[in-house]
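A protein chain is absent from this complex, but the other protein chains hold their places.
Take a look at chain A:
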Amino acid sequence: MASNSSSSAQQRLRIIAGHLQKRPEEENASVAAQECKAEAPRSEPSSATPVPRRRQEIMKWNGWGYSDSRFLFNKKGQAEFTGKRYRLSGLILPSLKDWFEGTFGANLQHRSPATPSLNLSAVAPPHLNQPFVEDLKAAGLSVSHDPEDRVFRAHGHCLHEVFALREGRIGRVPDVVVWPSCHNDVEKIVELACKHNVCLIPYGGGTSVSSALECPREETRSIVSLDTSQMNRILWIDEKNLTAHVEAGIIGQDLERQLNERGYCTGHEPDSMEFSSLGGWVATRASGMKKNIYGNIEDLVVHIKMVTPRGVIEKSCLGPRMSTGPDIHHFILGSEGTLGVVTEVTLKIRPIPEYQKYGSVVFPNFQQGVACLREVARQRCAPASIRLMDNEQFQFGHALKPQVSSIFTSFLDGLKKFYITKFKGFDPHHLCVATLLFEGDRGKVLQHEKQVYDIAAKFGGLAAGEDNGQRGYMLTFVIAYLRDLGMDYYVIGESFETSVPWDRVLDLCRNVKERIVRECKERGVQFPPLSTCRVTQTYDAGACVYFYFAFNYRGLSDPVHIYEQVEHAAREEILANGGSLSHHHGVGKLRKEWMKESVSGVGLGMLKSVKEYVDPQNIFGNGNLL
């Protein structure tokens, strides 16, 4: 009785406190949540799709993201970011030029501009399977063999793919693009594909970085790109069980925004969430930034529906866990479009957290930082996100600081720097930063924050403010835009990732970074490369490590080939140091050669026999994974 009354009293108090505090907090939270991601135009109704069929109308055909958003060096030689979509948009970044020139030995006089527009004559005429196309049209499906549509769906965002586009080189592209608008459409398409023996390549957000979307050169059949973007509805939300049933073509930002409008979120935020699709996440085993609270995609899915040449595969109930033999979801998760098309997914949803707070910690060196993350993982008190950038990446992040608006801020910055480097004795060439994101109800967040900062202090970490934290996360959203800027000035680069047991994190980071530097040197790269890493996820038994690697290719005749050799060597180094083949990018065609080594001959055979049963005609012939 007493406890009842006290709890109801607490409840009332909470409500009152909520009324008192909610406004400012909400503002805070909304700023924090959106500054990284493009804001959808507010006026549009939420059901409208921001992904048109003709994606090239709003997105670059030969680079990352929206056409209106790009980095450039203006006439004064200052870097700025165009457009209105991002928090950085329209801002000047005064220190980027120096960092860019200093790090890569690049020069603003030396430009390597991209071909301005797609040369349609370079696109081979479509190899059409007429009866198939006619059957599609008869079924009322939306079909195109416009060269721009086809070229747009012939690539992901691997360096070699984007580089070729910038040079105007077009390889094999799909012959037809088809846009199903619901599960039944997909069933129809797959049935017709089997009937007419054409090759289907599912296409979601197009953000692959594993050559997964490349058309296999040896494919002689007509290749059909199955664009899921129009299957983008939330079909239902079940507030009792906290699940949502969603069509798999929906892209991350739409899903999140639409759920937010209903007071919910999935919490799944991979760095590509502006463009990547739910089906793509399932097909590649995606991982979200806030997986510590919400889990990775495999933890989030309750039910998956996939259309295969054999028919539809799905479970018969929405039970949260079952013991019914090997989980069939795990044949689908990570199948990379080789078995079928994911059409509908039931996902767990959560109420939008009351409060969100960024944070950051400076460590004297990377070793201390890793030790701290390890301790946080050991105590299982990781915030929604915790990432540790190495020194190079910290400096990179700093170069993205927008122009300071007041003398006061710049004075404060100077003071902070003085405190850390002079008073605390941190070496600016060794210190590194962990960025943090806390989420939950306010009281718990503050308590949690204290716990994490206390641990950090034991490893020599100093709290370094919310601003640094925010900037760290921003980097992951703008990095792909930055790559396009680099490519305008002879700098090419890429990122890749792995997961590794805790005790090997430091060794792996050091060895891979050094291997990259060394391979570049041996292959005649004139300037030392940028070779940097961060620990982006913590698990009980290990961590996910993410590498950025970029170099100035002036003076090299085949930079992409050299780039690929170095990346290959780096992957070998990762595997030799106990890292995995991939944590969340997937295998695609880029990392296929190591599959057997990674999962053993028997393991590979298992996967192959599944493929053989499900798709004996190899209709889903993108050639990934196996």
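Methods note: a contact is a pair of C-beta atoms (placed from the backbone, for glycine too) under 8 Å apart; a residue touches a chain by one contact, two chains touch by 3 or more; residues count from 1.
The rule is short, and it goes like this: contacts and distances are computed from a predicted model.
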item: Undepicted complex member, UniProt protein name, chosen from "AP-3 complex subunit delta", "Transmembrane channel-like protein", "Cytochrome c oxidase subunit 3" or "Glyceronephosphate O-acyltransferase"; value: "Glyceronephosphate O-acyltransferase"
item: Touch criterion as defined above, residue of A:R172, A:K401 or A:R510 at the omitted chain; value: A:R510
item: Touching residue (missing chain; options A:T284, A:T498 or A:N577); value: A:N577
item: Hidden partner chain, residues of chain A it touches; value: 503-504, 507-508, 510-511, 514-515, 575-578, 597
